[in-house]
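Would you mind keeping the following structure in view while I ask a few things?
Complex shown without one protein chain; remaining protein chains in place.
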Amino acid sequence: MSNFDSVVVGGGLIGASIAYGLARSGQRVAMFDEVDNAIRAARGNFGLIWVQGKGANNPYYATWTRQSAKQWPDFSRELKELTGIDLAFEQNGGFDFCLNEVEFADRQIIMEKMTVDSDDEFSYEMLNNGQLKQVLPNIGPTVIGASFSKWDGHVNPLYLLKALHKAFKQLGGKLYINPITDLQHQGKAFQVSTATTNYACEKVILAAGFSNKTLAPKVGLNVPVYPQRGEILVTEKVKPFLHHPTGYVRQTQDGGLLLGDSHEDVGFDEGTNINEIQQIAKRAITIFPYLDSVKIIRAWSSLRILTRDGLPIYDHSESCPGAYALSSHSGVTLAAVHALDVASCIAKGDSLSPSLTCFSAKRFDV
Amino acid sequence: MSNNEYDIIIIGSGPAGISAATLADHHKARVLVLDENCAPGGQLYRAIEKNQKNDNEWLGQSYQDGLPLVEAFRESHVNYQRSAKVWHLSNDKVVHYSVNGKAYAAKGRQILIATGAQERPFPIPGWTLNGVMSAGAAQILLKESGVVCENAVFVGTGPLLYLIAHQYISAGIAIKAIIDTTPRGNYLRAIKYVFGALGSIKNILQGWRWKREIIRSGTLYIYNISDVKINGINSVVSVEYCQKGKWKNIDCKYVFLHQGITPEINTSLSAGCNKSWNERQACWTIDIDQYGQSSVKGISVAGDASSIAGGVAAAQRGSIAALNMLCNIDIISSNNREVFSKPFKRKLNAEMAARPFIDTLFRPHSRYRVPTSSNTIICRCEEVTLAQIQESIALGCKGPSQLKSFTRCGMGPCQGRLCGLSVSEILAKELRVSAKQIGYYKIRPPIKPVTLGELASLDEV
Partner (left out) sequence: MFRSINNNQSELITIYFEGKALRVQKDLNVATALLEAGISNFRETTIKNENRGPYCMMGVCFDCLINIDGMDNQQSCMVKVSDGMKINRQITRNTSQDEQ
């Protein structure tokens, strides 16, 4: 039976961020991941490090998001130095387009509220079509405007995951590709089991996406999440023309465009819906009419792991101290704060930071 | 039935597709055939109508054998849409395709996938250099446009390689060298299947005659080699091969590679059809029953698109699939399906009897399917090398999907057509499991690239 300080269940963006952060804090860590064709939110990510609009109704979430965004540059640099992998990280501000007047007006109200709630730490600009044209010459004529915030950025989410795995390994972390079959609290420790082996550890962190739902109750926790499908289109490589991330369109470092998105209630169906991707195509052409002749080479879908209020879950078990559960659908944006802040907090052996108390799943026990 | 609804929609107008279409039409079904080329015949009988007015006897008799199929197809009442790129096939039998920049939808009661085969990847060092093409490309240049390449080097194994060499020699075109990569051990291994192949003795003799003709022509013919690579920086400068421990060089500007063909599986996989690994053919095949019915109800697969068996077999399988589809939609009875399919089944069995011999004889050596030189490019589109793949496997990638997300392998416009097989076999070798256990990329629409404008303009079905 192998002993570890911590076991992280889940090798996606959240699990790998935490596992890396724990290894970085000097812990002996094991990370467990599922087999190749398992459901993986980490592979379906758009790649945005997005601040504007997040937590408009929950200032704690807005603050948490900004805390991560602030640390991203150093985080990206740290991973690159350690692994040699360039994450294609850029934080030069992002646009969220408004396609009608009502949307524009509503957006301004939200942006203003976020600014006030943040004591002016958050900042934004509202741009009309004419102003947008100065920065984005290809903008379509029917786009009413956009909100711009210098806080927004983007990164290659797949390279981020790869870098986290590589860094984790370099710092002595052990990765096991084997689903967890059982989890037991034994006195002051935990036993994590796969079909073949048992592992003992002092702490267990559940970051297993949908599997959290079944694992959490074993350690006195609750993770009520449900799937929501989002579809993304990727195009052939085209000449660079979009140098900022936007909410619906993003150009990657090698020239391909990512186009999103959709919000579908289809359970665990990871298929493609022609009508939905048609909407994505129409919207992309509205925003940048030049895209009319650009070809899609792949459409894919992924399942967001959502809570009822759209906010994350961070929990430390009271009945089984040392067990934690994490869930969020913003694994990219929050990667920095997960790796740096949450992980070091767990490594020190404590409860999670007081600022995260409001994200306990207890808020659903009403 | 409205304008865009059909009894049977057939994707592909090669021997399988047109045989199925003609037969279905004969039984008064309403048929639509979609093909991305501008004339029927697929790759095997490509440009066969155009070539009737040229003096092209060196294209060979087996090519000419396709003419009656195409003529019968033309004479039928099938709705034939050429230059149609099929980009989506849903499992409720709606086909989305584009012609001249406009997208259309058609609904079928039954769908037949007859998209044929493609060249097997040939990942040797230098295979992406400017000046390297497939032997299939040489065939297409010849058939479609009467264009040849003088003083090229042909490298590989398989009937198509000998065919193109034979055609070039018959037409008096100079070949710099033919480097035969057929593993010596294959001859011995194939012997035990030769009795099964005696039914198509004609083909075997023909292949042997071609080989003899190559040797007699004085063309430099090299065989029993242990390795081969292509040299150059911006384009090909030479081919190098290793024989008896010594590396030898042949200067050239153009190289044609070929080591067999494999089914075009992306269309079937995107529709949700199940697949299996065929160890003797070292490729994926689409699971079908004796009538060509796939694992998805209402979708059948015929010809080389399900498994490689050649043009004559494809025509039989297309006909059998058509009869079964007609039966599924109550145009013929199941009794008639059995009766009418008898002659096709007989001919098919004769063709299939030769497969073990052909497949074993021309099975490419594993070193040309899974390279050892780590700077060999595996994914041509995204320029991913074997070294990058091995690094990601060391990081914990245990399958094609995770490998894809770590390396971008398979993410380019060809969507894994030229790297998928290699990746499955590389993972199998590195992880010491079978290719069957590794699996293949998850294939998603569009089957072929489609513009945003086309997608946006599509009317609802």
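Remarks
Letters A and B mark the chains as written, and numbering starts fresh at 1 in each.
Rule of thumb we're sticking to: a contact is a pair of C-beta atoms (placed from the backbone, for glycine too) under 8 Å apart; a residue touches a chain by one contact, two chains touch by 3 or more.
Because the structure is a prediction, the values reported are computed rather than measured.
In the complete complex, the hidden chain is touched by one of B:Ile18, B:Leu89, B:Cys149 or B:Ala428, namely B:Cys149.
Of the residues in subunit B, those that touch the hidden partner chain are 36, 38, 43, 53-55, 118-119, 128, 130-134, 136-137, 140-141, 144-151, 171, 173, 234-235, 253-254, 264, 380-383, 412-414, 417-418, 448-449. If you put the missing chain back, the residues of subunit A touching it would be 88, 236-240, 243, 251, 253-255, 293, 295.
Heads up, the rule we're going with is that only the chains that are shown with their structure count from here on.
Between subunit A and subunit B, the centres computed from C-alpha atoms are 41 Å apart.
Against subunit A, the residues of subunit B that register as touching in their complex are 88, 90, 96, 392, 395-402, 405-406, 408, 411-413, 415, 439, 442, 444-446, 449-453, 455-456, 458, 460. Note for the complex: subunit A touches subunit B at residues 11, 33, 35-37, 40, 42-43, 158, 161-162, 165-166, 169, 175, 177, 233-236, 259, 272, 274-275, 277-278, 281-282, 284-285, 291-300.
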